[in-house]
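Working notes for the structure below.
All protein chains but one are shown at their positions in the complex.
Labels A and B are assigned to the chains in the order they are written; within every chain, residues are numbered from 1.
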Amino acid sequence: MIQIENLSIDLGELRLRDISLSIRDGEYMVLLGPTGVGKTVLVECVVGIHRPRAGRILVDGEDITRLYPEERNIGYVPQDYALFPNMNVARNLAYGLKARKLPAPEVQDRVERMMGLLGIAHLRHRLPLNLSGGEKQRVALGRALVTEPRVLLLDEPLSALDENLRCELAAELRRIQRAVGGTFLHVCHDFDEATDVADRIAIMNEGRLAQVGAMEDVLQRPASLFVARFTRTRNLLDATAERTGSGSRLRIGEALVLASDADSLDGPVTIGIRPEDIEIVPEAEAPAGGHCVKGTVVDIRPRPTYTEVEVDVGVALVAHDRRNGKVTESLIGKTVLVHIPPRAVKVFPRETQ
Amino acid sequence: MSGRPSARLQARLFVAGAYAACVLLVLGSCWLFLSNAGQLVPGRPVPSEAMEQWRTDTRPKAFAGAFWRDASFWRSVNLSIATSTITALVAALVGIPAAYALSRYRIPGRKLIDVLFSSIIVLPASAVGLALIVMFQHGPLYRLQQALGFKVPHTIFPGIVVAQLVLALAMGLSAWRAAFDAVPRRFEHVARSLGSSRWRAFWTVTLPAAKTGLIAGFILAWVRAMAEFGSVLIFCGTFRELPLSRFPPLNQALQMHQADFLSVAMWVEIEFGNVEYGFGIAFALVLISAASVYAIHCIGGKGYVW
Partner (left out) sequence: MTDGSPQTVRRRRFRGAMWPAACIAAVVAILAAYLVLIASNAIYLGWGDGLYFLKQPRMWQRLWLTVWTSALATCFSMVIGIPAGYALSRLRLPAPRLMSTLIDLPVMVPPAAVGAFLFGFVRTQPVRGLLNLLGLRLGHNAAGVVFVQFVVTVAFCARLMKAAFDTVNPRFEQVSRSLGASLPRTFLRVTLPLAKRGILASLIVVWARAAAEWEALMLFVGGTTGQTDVLPFAIYLDWNGGMMGWCVSMSLICILMAVVAMGAMRLIGGRSYVW
């Protein structure tokens, strides 16, 4: 159980403000955010590279804020992997164990088992400069894991790799985490990468945590406009809200009125609708329950697992249709019914620029 | 495993040791100069183990301890600063293009040239001075001088400048080369792709980008020129003793007659027992050097070591 309490630090231009985060044992937590918000700084604080101005870090109830890195037993895989260039793979892996003065047979045994788990036994005598990106990542991972740390910190582990390698290795990371039963904190800036691996995600912006929760929570109940934008809520529109009994009524532009079951203040707001929550229905098949608006299909873009539909209902909306073949290119220019359920309309206070 | 005390202690001792070495250097440096502060008080000379080389003892000893009142001291300062500045300027004029060439162009034998140029920095000044004397008095340059009608060795201009130039140029080259190396070539390629000539790309893109390093190199060359002693001594000798008539009118107008290069003057004074005067000059030299070195550090300019 890792607890970060009210952590604050100032490092020149980067600052962290009052960060509080809990990571449960055996959990895969992803720290997500755009570049430059302080994710790496937070990781470096947990490793022990920087001393925070305020706040505490507790591991299993023990306050480690004042400890040196070598005393914390926290695994660290930095962004460029930092494999020691003067040592081959086997010696890199054994480094932490030797530093703890473990007896040689045990060191050998644990290194062998880790190499087996990661599938890198054939690389044991190679030098880091002769390894590919994926191989380097595995060795860096193994080096940190073999010391059985209380938590493993991975700083952008997949950012340096090719696109097609990333999915494979994301799955690998997940598998290894399950096999080892460890607690992982994975830092990245790519939302898709987070969806591949995370149990819970923490979204960070400008030195603060915007939201922490399970993937479903973050997608369906984003805490702020920033979170909605970052999690690919494509349809963000300015609107005027009016409280009703069961939620609110939102007026967008001149003609469009939508209902939402979110409770909101009256006045100017911004609403967000996830593309996959919007249903495109041919005019004939109106679903029961209403909440449909008429619109014209502007463009249809087929994708591997869904079809992206751009439709004009007075404002431009983007919908993702996953019904495989129901929505085809023949609908371009035709009038359709756009079904937007109230639960899909998320309301946020209007941000003044 | 909660906080291994031995690891913490080891880390602390290690850091303390590193800091201690630094502190030792700083304190040692300060004490090196301060321990001689007594020299500035008249009447307390430290015995000098002098070498009896020259015996012209016409200098009045009344200036002991009040060196700043001696007009010839200020003339020496004048002389030193002027020659050093000229040397640094000449070095920059020749050295900056040369450094650029070494940084950017693929010259055959570049590695060898690098080795040759950087070896000048670790040459003893006496070897340099001697080699210069031989070159100007016994080589083809001797006949050239006779033909042109002026002498180079044993003169203030251009003698001291030449003696300083060899080492100052080498120092500057090293710093300027590093300054140009720090500017990525990509910038120049882009400038040229936009239509700039190579000169224009250099002048408008590379030079401003390398500005701090170049200025730092200039100051380094200047400091190195000021710190020159051996080669000036051997190549030019002293001028203090010479009668006024030996100095061309230009030198007299510029207040540079009957003065020595500062470090040479210092040595001469100490050797002749005018120890306080000599130390006064030494302290003046320290002040000038300290100001220049501080300026270099303020300007910044990373990536070079002299």
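Convention: a contact is a pair of C-beta atoms (placed from the backbone, for glycine too) under 8 Å apart; a residue touches a chain by one contact, two chains touch by 3 or more.
No experiment lies behind these values; they were computed from the predicted model shown.
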Among the chains presented, those that the missing one touches: A, B
Residue of B:A88, B:V161, B:A210 or B:V223 touching the missing chain in the full complex: B:V223
Sole residue of B:G38, B:P184 or B:P208 that reaches the chain not shown, by the stated touch rule: B:G38
Those residues of chain B which, in the complete complex, touch the missing chain: 6-7, 10-11, 13-15, 17-22, 24-26, 29-33, 35-39, 46, 48-49, 51, 53, 94-95, 97-98, 100-102, 105, 107, 111, 113-120, 122-127, 130-132, 134-135, 138-141, 166, 169, 173-174, 178, 195, 197-199, 202, 223, 226-230, 233-234, 262-263, 266-267, 270, 278-279, 282, 285-286, 289-290, 292-294, 297-298, 303-306
Residues from chain A at the interface with the omitted partner, ascending: 44, 47-49, 68-70, 72-76, 78, 80, 82, 84-86, 95-96, 99-100, 143-144, 147
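Basically, only the chains that are shown with their structure count from here on.
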Chain A contact footprint on chain B (complex, rising order): 1-4, 7-8, 11
Chain A residues touching chain B - in the complex, by the definition given at the top: 62, 64, 67-68, 70-71, 73
